[in-house]
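Below is a structure I'd like to ask you about.
Removed from the display is one protein chain of the complex; every other protein chain stays in position.
Labels run A, B and C following the written order; every chain starts at residue 1.
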Amino acid sequence: MSETGEFLQVSIWREQDGNGHFESFQVPRRDNQTILDVVAWVQQQADPTLSYRFACRVGMCGSCAMMVNGAPRWTCRTHVQKVADDNRLEIAPLRNLPVIKDLAVDMDPFFDKWVAAEAVFEPSQTRDDPMPPINPQDPMRIAASDAIECINCAVCYAACDVVAANPDYLGPAALNRAWSLVNDSRDDGQDARLKAVSGGGGCHNCHVQQGCARYCPNELNPTLSISGLKRATAKSLLGWGQ
Amino acid sequence: MLNLHLYMAQRLTALIMAPLVIGHLAVMIYAVQGGLSVAEILARTQGSLAWFLFYGSFVLAVSIHAAIGMRVIMFEWLGIKGTLLSLISWGVCLLLLMLGGRAVWAVTFAGAGA
Amino acid sequence: MRPSLERHDTDILILGSGGAGLFAALHAQKAAPDAKVTIAVKGLIGKCGCTRMVQGGYNVALAPGDSVERHFMDTIIGGKWLPDQDMAWKLCKTAVTRIHELENEIGCFFDRNPDGSLHQKAFAGQTFDRTAHKGDLTGIEIISRLMEQVLARPVERLQEHRAIGLIPSRDGSALAGVLFIDMRTGKFRLVRAKTVLMATGGGPTMYKYHTPSGDKTMDGLAMAMRRGLALRDMEMVQFHPTGLLAGAGTKMTGTVLEEGLRGAGGHLMNGNEQRFMFDYDAAGERATRDIVSRAIYEEMRQKRTSPHGGVYISMAHLGPEIVAEKFKGMVKRCADSGFDLAGGLVEVVPTAHYLMGGVVVDTDTRTDLPGLYVAGEDAGGAHGSNRLGGNGVANSTVYGGVAGDVMGQDCQKMKALHDPDETVLDEELARAMAPFAHKPGDVTALRDRLQDVMWEDVGVMRNADGLQRGLKRIAEIDDALSSVGVAADNLAFNLSWHDWLNLRSLVDMSTVIAKAALSRENSRGAHFREDFPDAGAMQESYFTLATGYGEAISVARAPVQFTIVKPGETLLGEDEAETLVGAAQ
Partner (left out) sequence: MIRPHRTHALWYAFILHRVSGIVLALFLPLHFYMLSLALTDPAQLDGFLVFADLLIVKCAEFALVFLLAVHMFGGLRLMALEFLPWSPRQKTFAASAVALAFLISTSFFLQAM
């Protein structure tokens, strides 16, 4: 552990039972240090009651996202050096989700919308059927693949103002997954899915702010996916078929 | 807030308006030279079915388009919902339609000056 | 004085939401549609555990030319004849059904060949290219798809519920339920169930360098031991040779840099920037995991180390652009952490990856305690002394599904829920509240100490002296932990309390690992004894069985039953080539 002798001025959101405020901590700065390391240091060395969430620590599980200096980030893969502003950090819970305590948010609404968007595979075959041959160069397969590597971290969900403004809005991640499925030739639930993304909280509420695509740590592009859904639903409305 | 039908209506009206707005802007840049007068305007538009259709379709489109747009904004930013929201949206639409319709009528077929 | 305790009932209770837990939930619901299924998990559903972290892929004999027999033989030989053969067979056989289920019913994407068939890649230790995968993020794909299916079904969710004790029925004849801490509120909750699956995923995180997710601390195995269940093969801790080394202050340290880097021609260099692998093995960097891990460990002991005390991996000679293209995810991950994998040197160190040992179960996932089932990394037997890359997720998905089927059937036969043994319940509550009686102290420092001990004395290379010393040091840490407290004024989402409980489980299981390692006086697979470097006669293979708790832990040896194939024999036909890896290219 190489300490640099410098200190980070870290301001961390504390909240319990709906009452919240920022609290300041001084954290020794190290060469290799992520935001998650900073938060863990505070819990382990300064205030044992600080609550936060993580699991994989390498950007695979999507449980550690927080607002860092105002922007949504996966904290386990965000190097302090990349975001610290003159050795100052402001760390807050992920936006647009209810806070359980301090930096840990309740992600259920995010996943409830995932299901509400019919962003769940609907099988057309069973385990007794053979593996369907799929051409990896098929444009539909490519479109589906481009959208699939989502870790459901809700960073995009926090970056989107429509989510904040419209409680029904399904949000970029769920719609992105729905688009991936629209391109999945094995799926048997397209009608229900297009219907699900066409309602008062559906894809048409996206105002193309593109914060989702800008902050997605996996460089996915929910804006593109949502546009795809807008086209697909428009086509089905005009009776041009799928 | 927007569902598929409202969305399509907004996009279609936008598509209709785009060439009309370009046309309007072009005429304005040309017409505004040296100031505008009622007579100048009317000389161009009076009795012209073409101008009537041109501005008429714009008014129709913009009433729908702007009403839907304001509906979304009132919902997202002012938190207005439900029946009240629908009432206001229709209000915006009808107001634009009436005022717009009257204006188009005025500059094309109504007999002012004639 | 007993703290307030909420009580809750269900029919089928599943602990953990990795591949095993989620598959169990889906299968249980199908097998017993009227039963209430509950998943309780330490994190969020599908967002914790290691199945998500699977990079390499999923072993399954699908392609023409491959066979379940060949997969089985690779598993047995890879496990140095220690696997429970019936379990290994069922694993290889059922993997074929399971992958079809994942593709056809769950909707997973697996990479394809140009002709549309499944792409299967080479993975160390196998005689056929049989690892199905989705790029190098196979686990995210499998778990995300499973998670969607589970979330869309009426499965009850108890998220951020940490299991802390298995509570038997009053007469001790069966399991009555599980005691939890509802982590969000800090309150205790007892959930009674007719059948309980333990799928908490083992996870050797008591080592200084480790790969598994932070939520895994061997709670499940510790709970099982307290109920008298036997654990087998506990000395078998698999090390991955190349974990990222970024210093002690960061959680990134220990996380895996993928195997493929060495496969593609990456060089390992010691602190003097000299290659060393050929000093240890003719295959150089391409030698198997255990050999490379030991070589690095030796360089480290000889103090030929990089600044943070490891060695370097270097890819630049392959051309930085090519590396950046081929290992995009890894390069980006290193870059996020401040390292240049494509063009520079990255420090690496062997890192504890997987626990082959676990609870003794039968091929239907049943244990000696009626009502308790165990699947996934918590269950011992299928891998013996070494797990093939790609057999881990196959194991958890295969046996998770089996557990779901079996629990569904068994649950329908059971009439009533059992009343819990209140004495055990009190004991378990007291155990969890023990730290409140003491002055708050530095749990993190103690965990660091344990991790050093395990790394130094019970690590990649072992000997009797070291293991004895290790046991003594673990006992000291155990004592120290008993007097380190946690402030009890605010228990809601109190991670410091959970750090304490994590360390409690880890200390308990470290003792078991060290004792089992001491008991095995030969070197097999992941277990290497410098004082007993020979493998011993395969015909006389035995496995270790640990029972008891605390002071009373004892380790016995039991002979491996060669129920399907004996050492020296093979299931492959005479005309079949020993390996098809070369032939396939």
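Criterion: a residue touches a chain if its C-beta (ideal position, glycine included) is under 8 Å from a C-beta of that chain, and two chains touch if they have at least 3 such contacts.
Everything numeric here is computed off the predicted structure, so don't read it as measured data.
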Note to self: By the document's own contact criterion, which visible chains does the hidden chain reach in the full complex?
What the structure shows: A, B
Check: If you put the missing chain back, which residues of chain A would it touch?
Finding: 67, 69-72, 95, 158-159, 161, 207-211, 214-215, 221, 223-224, 227, 230-231, 234
Check: Which residue numbers on chain B touch the omitted chain?
Finding: 11, 14-15, 17-18, 21-22, 25, 28-30, 32-33, 35-38, 41-42, 59, 62, 66, 69-70, 73, 92, 95-96, 99-100, 102-107, 110, 112-113
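Definition applied: only the chains that are shown with their structure count from here on.
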Next item on the list: Give, as an integer number of Å, the spacing between the C-alpha centres of chain C and chain A.
Entry: 27
Check: Using CA atom averages as chain centres, what separation in Å is found between chain A and chain B?
Finding: 40
Next item on the list: Compute the distance, rounded to whole Å, between the mean C-alpha positions of chain B and chain C.
Entry: 66
Margin query: Quick check on the complex: what are the chain A residues that touch chain B?
Written below: 162, 165-166, 168, 198-200, 202, 204-205, 230, 233-234, 237
Checklist line | Touch list for chain C against partner chain A, complex | finding: 43-45, 47-49, 52-53, 62, 97-101, 103-107, 109, 111-118, 135, 137, 139-141, 144-145, 147-149, 151-152, 184, 213-215, 246-252, 255-256, 333, 336-338, 440, 443-444, 486-487, 489-490, 492-496, 499
Next item on the list: In the complex, go through chain B and note every residue touching chain A.
Entry: 1-8, 11, 72, 75-77
